[in-house]
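Here the complex is missing a single protein chain, while all its other protein chains stay put.
On to subunit A.
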Amino acid sequence: MSVFPKETIKNIGESLGVTHLKDEVASALAQDVEYRVHELIQEATKFMRHSKRSKLTVDDVNAALRVKNVEASLLPHINTQFQPLYGYACGETPTFRKTTVNGQELYFAEDEEVDFETILAKPLPKIPLDATFTAHWLAIEGVQPAIPQNPTPSDAKADLLTKRAKPNAAINGITTDQVDVKPLVKHVLSKELQMYFERITEAVSSPDERLKSQAFESLRMDPGLHQLLPYFVQHIHKKVTQNHKQLDVLEAMLSMAQALLNNKHLFVEPYLHQLIPPILSCLVGRTICESPFEDHWSTRHRAAGLMTLICNQFGKAYHTLQPRITKTLLRALLDPARPLTTHYGAIVGLDQLGPEVTRVLVAPNIKFYAETCLKSALVSSSPIRKLEAQKCKEALVNVLIHIAKQASLVPKESDMQVDTAPLSEEDKAELVDAVGEDVGKAFLESDPTRQGVQSVVEAATHMNE
């Protein structure tokens, strides 16, 4: 019933000379005592808070008693006459000891007997140091100076790290299919793991190719990297956002992500949401290199491949994953305000996701896209822009080739007869009409089959109708 058992009340009663307390009385009292204690603690807490402490002291309780007008002090056995004893404060927490009397467990406050003689003979205790203060600059115009009085940046960083670990831990708690969220467990990385992490991150961005490939190999094969995974993901994220114009760093990070994804022993799923954004940035970023003539096209290809890998690997478990990515890419493609580099990344990304996707989403939009974005850029005077447009065109043609190829791989019965027929001018015109002039002609140069052309036309006109 109450946190205080009846027996306690009875014992206290006996110690005050009230014997044979009835059971009902005792339990009623116990209930009331619990309430009073709660009330007292609430009051005492106010005193504690106003003293800006986090530990409740005897003084606080005494002050609360006084406020509540209760004329008794904390330890009644010292003073059985119910006289207030406000001057009393204990220097240290009173200790209770357990003893067993007649098979019953009893707790009592330790109350040593003190010999006056020895106390008087003792030398006086040392005078405690006086309260003083020291002054220092906590900040100078918003910058915290690095002086011994201020905490070191590493302390602050440790503080930050513990904060950052929390969301990760929370995610863990949820994905383990348990409804009740586990208490956060501070996990400590062993020294070896920390060293490993440092080595790997160094090696990955080092110019030494051999070292690099060894690092990736290790990331791909090592079975004991679970604990480091969040840190690696975090590292990739950080590096990509910091060095979004350095192609080599981005390349290295993509390789790192690939290695992590390929590691059979790792459970990457909880970190996908952190891993996908950097890869997407590599894919559709406006500029991912210093000069526009660098070969960022292959990096984008790489990222597209990785994206597809993720979709294939986790698409089954997360049904919304692929649609979300496709939607993002398609939006990037169809926004004429985006640069051509972004368009290129989007086309390549969609292409890699398979002809199914491009047939439904890209093909119907090719004509619109070619006319609004490509046409003007292809004849642009700027060589960069021209090159970019050229690349986009090539990518689009590739898309069409893939669509055509798929159509020829899965021949429909009704198409069997027309398969061998040569490509007529009529078909060509139809194609150019469906996908626009630039792309259409380029596609025809790849010497497609009639069936392929027809499937492309079908796909391209499907949506427009």
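Simple rule for what comes next: contacts are C-beta pairs under 8 Å (C-beta built on N, C-alpha and C of every residue); 3 or more make two chains touch, one makes a residue touch a chain; residues count from 1.
FYI, contacts and distances are computed from a predicted model.
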Assign the chain not included in the display its UniProt protein name, restricting the answer to "WD40-repeat-containing domain protein", "Cytochrome c oxidase subunit NDUFA4", "Pleckstrin homology domain-containing family J member 1" or "Ribosomal protein S5 domain 2-like protein". "WD40-repeat-containing domain protein"
Which residue from A:Glu110, A:Glu141 or A:Glu209 sits in contact with the chain not drawn here? A:Glu141
For the chain not shown, which residue from A:Leu129, A:Ala146 or A:Leu409 touches it across the whole complex? A:Leu129
Residues on subunit A facing the left-out chain by the touch rule are 1-2, 28, 31-32, 34-35, 38-39, 42, 46-47, 49-55, 57, 59, 63, 67, 128-144, 149-151, 155-156, 159-160, 163-164, 166-167, 241, 273-274, 277
